[in-house]
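Would you mind keeping the following structure in view while I ask a few things?
A single protein chain has been omitted from the complex, and every remaining protein chain is retained in its original position.
The block that comes next holds subunit A.
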Amino acid sequence: MNRDDLDEQAHRYQSDHNAGINQEVRVCMAASCQSSGALPVFDALTHALTAAAAPTCRVKGVGCMGLCSAGPLVAVAAPDAALNTATLYRDVQPDDAPAVVAAALGSDNVTAAAAAELETRRIPADLPFFAYQQRLVLEHAGVIDPDSFSGYVAVGGYAALVQALTEMTPGQVIAAVTASGLRGRGGGGYPTGLKWSTVAKMPPGQKYVICNADEGDPGAFMDRAILESDPHRVLEGMAIAAYAIGANKGFIYVRAEYPLAVERLNTAIRKAKKAGFLGNHLFETQFNFDVELRLGAGAFVCGEETALMASIQGLRGQPRPRPPYPAEAGLWGRPTLINNVETFANIAPIIENGGEWFAAIGTERSKGTKVFALAGAITNTGLIEVPMGTSLRTIIETIGGGIPNGRAFKAVQTGGPSGGCIPADHLDVGVDYDSLKTLGTIMGSGGMIVMDDSASMVDVARYFMEFCMSESCGKCVPCRAGTQQMHGLLDKIARGQASHADLSLLEQLCEVVRATSLCGLGQTAPNPVLSTLRYFRHEYEQQLQLTGV
């Protein structure tokens, strides 16, 4: 199969799917909308459409549209049209189904009261939440049915894989990824092209590709949304990576707490295998690639690459010293490429449009877009995707809709328990890997927890330290015993029972744990403390004065 054959197949799917259809009603079936009641809405809409007997319209379950706080979300659009052309309705209830169907069909077969009621819940087309986004990774999220293989192919899916396999050498694939300037989206920001070429340069033989989907930062759900909305996109990225580095086997390590993502991945893998898009001799080439799922049993540390590999091998999930890095000796001692979900989801458009196209988006040293999960004290909680370099103010005030309940912004935590907080003074900073590092925090995987002026920063630090303490694997002393001591001291400070000596001991421990821990979990565990001390030291000192010592 070459690209023309795939195009033909895509056209065939399109005409099969969309024959006689000119409108579709999309219901978000991702985890957050399902939890706010999307399933009954989907059933009611199907029912209402059957009742309306309109063969030109259909109901489709889709992935995440982003505005999770307004769920269940329903969109009315032309078949497979982009999300920004759709009419969106928020907080849709099963009772609204006839009105939604009537709106989709342009009929007036509905009571005026119901139509007016629905109209109040129509999301304005120019809502800043959508207007300021650039959806690249999430291009198909909320557009296609994640369980449909043909739906993905119909919107141009797997074209990049066919292009890579039939028209490019592995070296050209790596060159395109290198030229794109893509950096790892899991948190470290390591250049993806460099990582790929390192594994590719290892002597030929058994190699592996791993997709790290063990997303564990509190308040982060980017990877979950990508897997639930567009699983084939991730498989395609992995297959391209495997071709580039010379691997024939891939693993997706996904946490068991994401049952819907697991289910959709399993469906996607099964269908891709059945269609011959995974397996042996793909598209009549010599390239073989097979993917297996591995479920994480709920340990945060298994997101660390060496712990993750140990876990895949069936060993206790704990890190080991590096070097050797996975690129040299990874899974079962073989060269292994590990990338995050979002990194793989960026690959297909890079191959199709070229590295230079991608490199034109974003900032000098951080290219492309980034998906962020907005959580905490913010009006529009949900998932957004913006170009690198977008200012925090735009993200929080414009896209996020600011702070609810008339309260004021205090700080935003990025990078989860490994990151730090950014106070109001720095809101105009454009978000990229380097600017956040300068501010004493990290990009991380993309979770943003917004705090209003009622938040105590000592409590925030204590919360994250408690998280690190309970997620420490226990292998190295500074992380195991140090996080526990730091948590004890933070607790003492928060309860107003600490002295200045306790605060200086806390700072000493931060330094030791950061410098001496074995893996990233321990090395970064002090960051929330150091960062809240940097910007909100007075809050710690106020707590100390409560004792009068």
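Basically, a contact is a pair of C-beta atoms (placed from the backbone, for glycine too) under 8 Å apart; a residue touches a chain by one contact, two chains touch by 3 or more; residues count from 1.
Keep in mind that, in the parts below, contacts and distances are computed from a predicted model.
> Missing chain, UniProt name, options "ABC transporter permease", "Methionine biosynthesis protein MetW", "Bidirectional hydrogenase complex protein HoxU" or "Phasin domain-containing protein": which is it?
"Bidirectional hydrogenase complex protein HoxU"
> Touching the absent chain in the whole complex: find that residue among A:Ala299, A:Ile378 or A:Ala411.
Among A:Ala299, A:Ile378 or A:Ala411, only A:Ala299 touches the chain that is not shown.
> For a quick check of understanding: of A:Pro98, A:Pro335, A:Gly382 or A:Gly482, which residue touches the chain that isn't displayed?
Of the listed residues, the one touching the omitted chain is A:Gly482.
> Based on the whole complex, identify which of A:Ala51, A:Ala78, A:Ala515 or A:Leu546 touches the chain you can't see.
A:Ala515
> Among A:Gly20, A:Gly106 or A:Pro321, which one touches the chain that has been omitted from the display?
Answering carefully, the residue with contact to the hidden chain is A:Pro321.
> Write the list of subunit A residues that the hidden chain touches.
Those residues of subunit A that touch the unshown chain are 299, 301, 316, 320-321, 323, 469-478, 480-485, 488, 505, 508-509, 512, 515-518.
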